[in-house]
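Taken from a larger complex, these chains appear in their original positions, while the remainder are omitted.
Chain naming follows the written order as A, B, C and D, and within any one chain the residues start at number 1.
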């Protein structure tokens, strides 16, 4: 439920176009609609400035589309993460103008371009080519939330000079998202070069004692650079979201 | 090395008061002074806007004082973390105006009050009384770095109405630091109520499967609220530091 | 072996209709029938008030049907858990009136409706839509065991007001089952609101450091609310069973 | 805040002895008193039928006594857990009639004996002599909460006939608490013999791969008996509390 819908309703009450009772019912309905398998949280746009995001894993295409239908009357943009290609196709059957980003496994539906926001640029950096999908999830999330976003891919610490070529882009970013698997060393090095917050995203890329991303995660939490905070393994969406919150004016 | 020292040096070069050669030597010396047991990173103030912070664990009082002596000619403020009372007393023997915060185990020396910075208030919230030391480490760090800081203590989820009394203080904060041990649930609840970034700090408070804070850490990384990023267990300093970066204008 | 069968047998002995020797043989046979691959525990109804439940994982459809055949002469109800759709179809070939619940992967056969029991209502709460299958396993188990059961789905802590709408239903329940994955925070919050026992069920929903449900499990065991006890990850059946035991008059 | 205090207050409002405004202030004050280091939750007696319990670990004797002082005006009984002998002595300096149970490390203060409650007997069983402290924490908790409690000590599965001697006491209990370390097998065996809920408490007794109680905990969560729910390692208090909730009429 975005703010405009709410204001309009309250103005109708103020002007007597609508009784308080009927408005209350609508508010109740809007705030928290129970679909049986889901309680859609229409208030989230109001509380947090961005609507609820649909986590696609473990939901059927039908459930995803059902929640989208319920939200689409109230919201300007709907984001669904962790949606595989098959489910995406099924949902697009019902929402043909929803856009699917296969590399990031995200589905985006919007009735209007996001109003620009953010104090500066969000910069997404990935250590290796294999980290690309997670980096793209962060990239698209930040973009959909109205930020100016840029990216640098495959600049891992084994050839650290590749990173140094981009020193200016690093210095000018407002928030940095650094995505890395294996030993997870890149966020420490990047954070040591800038005076802005760095959101580190460990990925499950690697084998043996990469332990499905735990090693990169723990390394990032132990960063000897202090301007680093961390999100869950492969959680590109969360990184994009929190970076967006930080970048808000 | 703060910016003023650097500018003065370069102006002397520009005006011919000093040869480029002698300036280069000083810069080289200043940038990275080798104490034998430590390379003091004088450039960090320039690069990151705050000088290197001394991690006290595993360093002798003598080493801490040595690094402080080396920094004090260049910096306005020096912060040492994880300093126990005994070491603190020894260091204060040499730096009598250094202030010791026993509950946070921090030592702060400053030649001038920090210039105010920050767009808004940093709010520190602790789930329980036992989480107080970690919360205070975050509180003092953010304060020393020039932020307006406030705190709420002992509002854990077992009596969630205690948190709701402070709803306005939550809504008005610019960045929130939420400190919790045991099941680490508080950051999710807080983050669900605000539209600002939340830095979650797990603590090692608990027993059995609290696993020295791992359970709280993992819970926070799995937060179903998306505006949460996490730092290492008991890392109040890191939380204060990154919150400060976020809050910078 | 339900109590009636036993009493009838003993009365026959008492009235001389049957010799003690023949009765002993029948009891021996009934108590513990060896199928080669299974020892059916016919005494369990007597000892525990509900017959043995068939754990379907790792058993063939033929083994499941074999055990059901052996039990069906003695028991009013048979429950099989963790039965996938294929096996269920095969078993239904032999027990056409067995009912399959695909979302809960349970197979229920009964010759009569369960006699109502229980002091009050068992309330099943699930944090998210993805937790539905585990919640349904608990729901059906409690129902089959003769309880009045209700449910609330998708009221996770990221929008805690969704839960508060149901405050009365919470307050009036006799036992609560709370199902959650990811950070597993919901049981603490629910338990803080009621004065009845809460059975917490962690689910394997999540990724990265959800660790297949371990994080939710550990969080629940560390609950700062004291009226919480926990069962194994994804163990909806166990939660329904123990809640049923608690609810018994 | 117990119910009597609340009713008296509301009756005074009803009869005009007190204005709604002054009553509201008192309620506000009573509900959630902020001591600086703690928010005392005076409403908990109302919500949950038993006041907040003080977790002594990581709190100073002064903090414990401070919270007790704040509670003692409102509550009939105060319980503090994980209090070592030294702290206990210090607190008793201020509350001389508080009773200390050294084996359970609990401090109990009460202004009146607990009103009897509970439908039947709570039975505490411990596998070995070394599990006694945890068993006693459960025992005293259940007793203080108004239950009839009994106990059986050192009946581990290596000599299972020792347990069978007590078969009748098992059968007649309303709720059973089973405490065990090492391989944690006792709850499964006990639960197989009764038709009532069993609360299993793993202890940290053992060495090597007892892993500080994790092995016993995991074994109990995997119990092949279905009427078992589990609390945290060494959490005798939680077991006594939840058993008390179950036993309530």
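Methods note: a contact is a pair of C-beta atoms (placed from the backbone, for glycine too) under 8 Å apart; a residue touches a chain by one contact, two chains touch by 3 or more.
Computed from a predicted model, the values in this text were never measured in an experiment.
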Item to check | Number of copies constituting the complete assembly, 4 shown | outcome: 8
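Definition applied: only the chains that are shown with their structure count from here on.
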Checklist outcome for this item: Touching chain A and chain C alike are B
Checklist entry - Centre-to-centre on C-alpha atoms, which chain is most distant from chain A? => result D
Checklist entry - If you list every residue number at the chain A and chain B contact, are more than half found on both copies (same) or fewer than half (different)? => result same
Checklist entry - To lay chain B over its twin chain D by CA atoms, how big a turn is needed, in degrees to the nearest 5? => result 90
Next on the checklist: From the mean C-alpha coordinate of chain A to that of chain D, what's the distance rounded to whole Å?
Outcome noted: 43
Checklist entry - CA centre of chain A versus CA centre of chain B: separation in Å? => result 27
Checklist entry - Quick one: chain B and chain C, Cα centre-to-centre, how many Å? => result 50
Checklist entry - On chain B, where are the residues touching two or more other chains? => result 128, 158-159, 192-193, 208-209, 217, 221-222
Next on the checklist: Chains as vertices, touching pairs as edges: which of line, ring, star, complete or other describes this one?
Outcome noted: other
Checklist outcome for this item: Each pair of chains that touches is included here, namely A-B, A-C, B-C, B-D, C-D
Next on the checklist: List the residues on chain A that touch chain B in their complex, please.
Outcome noted: 47-49, 53, 192-197, 199, 217, 221-222, 226-233, 237-239, 241-242, 245-246, 248
Item to check | Contact footprint of chain A on chain C as seen in their complex | outcome: 128-130, 132, 153-155, 158-159, 161-162, 165, 205, 207-210
Checklist entry - In the complex of these two chains, what residues of chain C are touching chain B? => result 127-128, 156-160, 182-185, 188-189, 191-193, 206, 208-211, 214-225
